[in-house]
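So the structure is just underneath, and the comments pick up after that.
Heads up, one of the protein chains got dropped from this complex, but the rest are sitting where they should.
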Amino acid sequence: MKALLKLIHFEIHRFRHILFGLMGLTALVQIGATVLFAIGERVERLSEYENQAIVPGPVSVLEPLANNRGLYGFPVLICIVTLLLYVFLSWYREWFGKSTLIYRLLMLPMPRRNIYLAKLAALLVFIGSLLALQLVLLLAIRAVFNAIVPDEYLVFAGLADMINTSAVFQILLPLSLEFFVLFYGMGITCVLVLFTAVLLERGRRPRGTFLAAAYVAGMAVLLLGTIVARASSLHEWLNLYAYEFTWILAGIWMVAAAFAVWLGFRALNRTVSV
Amino acid sequence: MIEIRDLRLRYFRKPVLKGVSFTVEKGQITCLAGLNGAGKSTVLKAITGLVPLDGGSIRIDGTETALHLTGNRHDLNRFRVHHVSYIPDRLPMPPSMKLWEALRFMDDFYPGIWNGGKAKEMMAFFGLGERERIANLSKGNAAKFNLVLGLALETPYVLMDEPFSGIDLFSREAIAEVFSNSWLEDRGVLITTHEIQEVEHLIDKVVMLKDGVVAMSFDSEEMRLAENKSIIDVMREVYRP
Partner (left out) sequence: MAPEDWLVFEFNTREPVYLQVVRHFKQWIATGRLKAGDTIPSRRELAVLAKINPNTAQRAYREMEEQRLIVTEGNSPSRITGDERILRSIRTELIEDAVDQFLMLIKHIDVGTEELLELIRQKHAVIRSGGRRSND
């Protein structure tokens, strides 16, 4: 267990610059944009108050959030793309880097599954910390907005409402536990499938490439199939409530996840080659 | 003793190893010789567990460790790491690390096997500064540090893949001294090298790979005594095109 923790620390440590960069970018863009919008609202109200023309109404941080979803969502998109790249590159760079670190990883005196688990754990830590950051940032931009716009024009904005302003936040920071579990469960299952696919591909050529392709294709058919099934009215034909059907299909995803992990461990122990 | 028996490997359709068998004894320096592409590196990697084979047995001190036969159960990965130290032809450490960080990594991850004192001794012997970054090391110094990382692990067997390749003369001489001093004491060493002239006089046993099998295996001193032939003489005979 200690060995696994050391390896997780190693993986996180290697990635820290990029992680901090992503955090910094997100904070900068979201807070920066909020400051600008808040100043705009402030100036608009103060100057017009002087002119006594039309007195603008109250406002909350929800407005800039809702009107500039693309801007606020942009750094989040960067984070997602980066983490997606991490899923692949955190493995491939061990083989193709100048140092071929895969030699070192496979020669550590610990079960090889630790390598898989460490990369997974690191990824979860990255995702978790970015999500936590986003929550904190939502609070921060509300505070900033409220500090800049004069009190008389402020309206309360709840965190839940802020999350509901954009689809991005609704998906990433779901308000319902059920949706959270489903969405992140599916996401992690996909990550596990991709990890295992990479490990299969890294077996001896040409078998490795073929196995990985077959595995990905098979999983894609299965998992996309469940989505198609859920979207259709199949559940009626099966005499099930929609949500019952959802959880049955979720079961398929869980089995897929377990299978991915098992297969990935097996690949690390038996077929992976340098 | 490491007993290699009947190793087989095909790469795509082409057979690379067609039944390689030989032994590596403790306290001896064995050289695995062969032309480019003969599969010498692959044999070393197979012993280390980095390349799964199609067939054959690899017994280290009596315990079977071949990946394809054992599925690499956890206890075997540990067993292998405790018994064999593999020094590949490049440094398996993140280039952004400083040397002292790499040493601390080894100390951290190899408790009970890593000998930090010996490592410091070797660093001093090779004149390597701990504050240097791995990416900034010259080829010669990288090879020396690679040796430190491999030899400070207290394992009974050491595998070296081309320790002299592409390195300047003085670094080569410094590395050759390793074969005379106490760091390899009582250990079984298996090395592959193209610069055979560098270590001719240091090798105990030669195993010659040709066409996927061991064409010849002999004690170098006995060859000299019995037939007045140097290792290079024998290589010329065996590998004559």
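By letter and in written order, the chains are A and B; residue numbering begins at 1 in each of them.
In this text, a residue touches a chain if its C-beta (ideal position, glycine included) is under 8 Å from a C-beta of that chain, and two chains touch if they have at least 3 such contacts.
Quick caveat: nothing in here was measured; it's all calculated off a predicted structure.
Peer 1: With touch defined as in the header, list the contact partners of the absent chain among those displayed.
Peer 2: Missing chain, whole complex, touching shown chains: B.
Peer 1: I'm checking contacts with the chain that's been left out. Which of B:20, B:208 or B:231 qualifies?
Peer 2: Answer from the full complex: B:231 touches the omitted chain.
Peer 1: Taking the full complex into account, find the residue in B:29, B:123, B:152 or B:191 that is in contact with the omitted chain.
Peer 2: Answering carefully, the residue with contact to the hidden chain is B:29.
Peer 1: Give the residue, chosen from B:73, B:201 or B:236, that touches the chain omitted from the document.
Peer 2: Only one listed residue reaches the unshown chain, and that is B:201.
Peer 1: Tell me which stretches of chain B touch the chain missing from the display.
Peer 2: Against the missing chain, chain B presents residues 27-29, 176-177, 179-182, 185, 197, 200-204, 221, 224-225, 228-233.
The criterion applied here is as follows: only the chains that are shown with their structure count from here on.
Peer 1: CA centre of chain A versus CA centre of chain B: separation in Å?
Peer 2: From the centre of chain A to the centre of chain B is 43 Å.
Peer 1: For chain A, which residues count as touching chain B in their complex?
Peer 2: Touching chain B from chain A are residues 3, 6-7, 10, 14, 97-104, 106-112, 203-206, 269-274.
Peer 1: Okay, in this complex, where on chain B does chain A touch?
Peer 2: Those in contact with chain A are residues 11-12, 45, 48-52, 67-68, 71-74, 77-78, 81-82, 86, 88, 90-95, 105, 108-110, 113, 134-135.
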